[in-house]
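Okay, structure first, notes after.
Other chains dropped; remaining ones untouched in position.
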Amino acid sequence: MSYGVNVKFPYELKKKPWEQTIKPFNRWHPDVPMAGRVKPGEVFSVQICDWTGGQIGNNDSANDVRDVELEQVHYLAGPFYVEGAEPGDLLVVDIADIGMMPGPEGQYGFTGVFAKENGGGFLVDHYPDAKKIIWDYEGIYCKTRHIDNVRFAGLTHPGLIGTLPSAELLAAWTKRETELFDGNPERVPPLCALPTAEKALPGEATGAVAERIMADGARTVPGREHGGNCDIKNLSRGSRVYFPVFVKGAGLGLGDFHFSQGDGEVSFCGAVETAAWADLKVDIIKGGVKKYGVINPIFKPGPVEPRYSEYLVFEGISVDEFEGKVHYMDATVAYRRAVLNCIEYLKKFGYTGEQAYLLLSCCPCEGRVSGIVDIPHAVCTLALPTEIFDFDIRPNGDGPTKADRGAQSNCT
Amino acid sequence: MSYGVNVKFPYELKKKPWEQTIKPFNRWHPDVPMAGRVKPGEVFSVQICDWTGGQIGNNDSANDVRDVELEQVHYLAGPFYVEGAEPGDLLVVDIADIGMMPGPEGQYGFTGVFAKENGGGFLVDHYPDAKKIIWDYEGIYCKTRHIDNVRFAGLTHPGLIGTLPSAELLAAWTKRETELFDGNPERVPPLCALPTAEKALPGEATGAVAERIMADGARTVPGREHGGNCDIKNLSRGSRVYFPVFVKGAGLGLGDFHFSQGDGEVSFCGAVETAAWADLKVDIIKGGVKKYGVINPIFKPGPVEPRYSEYLVFEGISVDEFEGKVHYMDATVAYRRAVLNCIEYLKKFGYTGEQAYLLLSCCPCEGRVSGIVDIPHAVCTLALPTEIFDFDIRPNGDGPTKADRGAQSNCT
């Protein structure tokens, strides 16, 4: 809540990413030049555009979602050299605060369904076309002209935050992802995103170093051992994250801020995607990786997550919606069914399926692995806070009140 | 909190299941005779043994866990005929309260790891042998002589609650599960539990009806469209559940009470398994299944779940722990890695892997599907409330304090 204090990575929303004073980066590679230095105990601030670098406008057409260039993503602030950090240490990062950027460019967010040809989402087989909604911020709350009767407080967080990989770790990532990709290279959407120099941004690197980063750098799409694009909604204001360090100085980078997101971020471009600033504070636990047996980051959520007391919870079991086939202990299928069950429920009140899909993707709903041992069905649940609606969505004897509740943006 | 009021299904813990005044049932079938009748608006009480019918003793050997007869499970109270309920309605069930049974038989719970030969659990490849811990109740809290420095308030609930299936629904279940089973009939543990007359209890049925139920009744192991063994920890005191009705009178049955459970119930016999009583209240939403588009039950959690403010959260991604292979968007693998990561962390403080596994199975930890769209990795998280430990388990510069923290029971 302290915009503009000790800014180590500034960003001007009116300029393009490549016109910034300090260039963002969008590939993970040990050689990405450090964009700044910070000391343990120091509170500093970063600013960054939305994950697409401003490709999605505040308008009523989904064309820009359909046409987005995914090779550009994600635009990241950093990497930062943390004094004293060495491989094997734990980098302790306090996400001291997060806020929106001033000016009209900083005062809206977007949520999209990506088209099947462009990555799709969790329900790609049900919703294969590009869709979009625009959110307006009212302080800690957001609302959208594309979904009526909904308003909620954001659970704001960086969707993507992590440390630079070592050369060895990067090689392991590339190897295992290539193996996956090669299993079905023609698949649409693809099984994963392999390195590509197209639209790659090596930060402040130039020459051969830049070429190496662009050619070999890991794409930022998935979360990995260093953190990365985990899209964990609870990394919000006041949280503390413990990252393994793989290179000297750690190389902390972050971006892809979400004004809000639900567990799973199901529509893929599924959070309230936004530009933002964040205040950070770092510390180091020497040798912490081994001391605590850390493989993936560990974190403590902060104390100011929006608080609800009433949820409506939808169950899903691992029986698919196509042929009714049982998928042995498959939590992915179970969660998909839970999401679909909730969408069907919301449609009874007059929401379109697309609105419901987008809403579950970005509102503060909770997705749980409830039962994972009762053969053959995994059971997952989706908990929807009822207070985000300005009418009563709980079941009752009279049945749901159906109404016109607006519509998402489509392609035009 | 009102033991013994309007008891519609009594149970004496000193007697065997088959010696009870009203016999429990352990198979889902439309012909299971109704064990009682209840009116909408009526508050009534049921009592029931633990899911195994008392096979597991309050002692320090895991032999009884190893030797448990799974064909006996789950011992259920009911089914109850709800006046006015018809197929297509929603049965509204208030879980008004839950309590433990008086007498020493009612004052302990158990948590087990089942042996690989007997069903195994979520981490069967890591922990294939039978293990056991015993919990003692101190009012709303529980503690165990088998895991030191831990005490927590129970998130008490019925692991299993549901309505009777119609003949058509039962047939669909049997068909799809048989297809799964037939894909690998020799697998250990098996892919699912098909109908068997062995140890089947048809409630108060006799003769041909009993034989039909025993031969064809669905096993109670997984959760299905009617609810059943969903093992959702949040169906606790004060929650309200909306079940689809498939037969006239609904046929509400329940059991498998858990003094506490974590999301996933990972060790399979993984809750604090217990005998218990519950006060219930029922109501009906006529035609509610179609009105609200319900496939699986929907519920509202109650207001008295134990409240924590600080969690330590462990991430897992869908890269397996064996060969480092990527499993495309597999939330099951991601959650398994999150659980394994937490176990490794707890081992650094002196807990055995088995203790940690059992603890994560039954303490009030939260398992989340955090990211399910960032190809190729699903990201799941396990949130462990730090307040259940009487020492500080958060990371710090000094490293973890390792100590002797007792041990689980093994086979003898």
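To keep things simple, chains are lettered A and B as they appear, and every chain counts its residues starting from 1.
Note that contacts are C-beta pairs under 8 Å (C-beta built on N, C-alpha and C of every residue); 3 or more make two chains touch, one makes a residue touch a chain.
Note that this is a predicted model, so its numbers are computed, not measured.
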item	value
Subunit count for the whole complex, all chains sharing one sequence, 2 displayed	4
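Keep this in mind: only the chains that are shown with their structure count from here on.
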item	value
Rounded Å distance, chain A centre to chain B centre (Cα mean)	32
Chain A to chain B touching residues, read off their complex	90, 92, 119, 121-122, 172, 176-177, 179-180, 189-193, 221-225, 229-234, 242, 263-268, 270, 285-288, 291-301, 303, 309-317, 319, 324-326, 328-332, 335, 337-338, 341, 344-345, 347-348, 366-381, 383, 394-397, 399-400
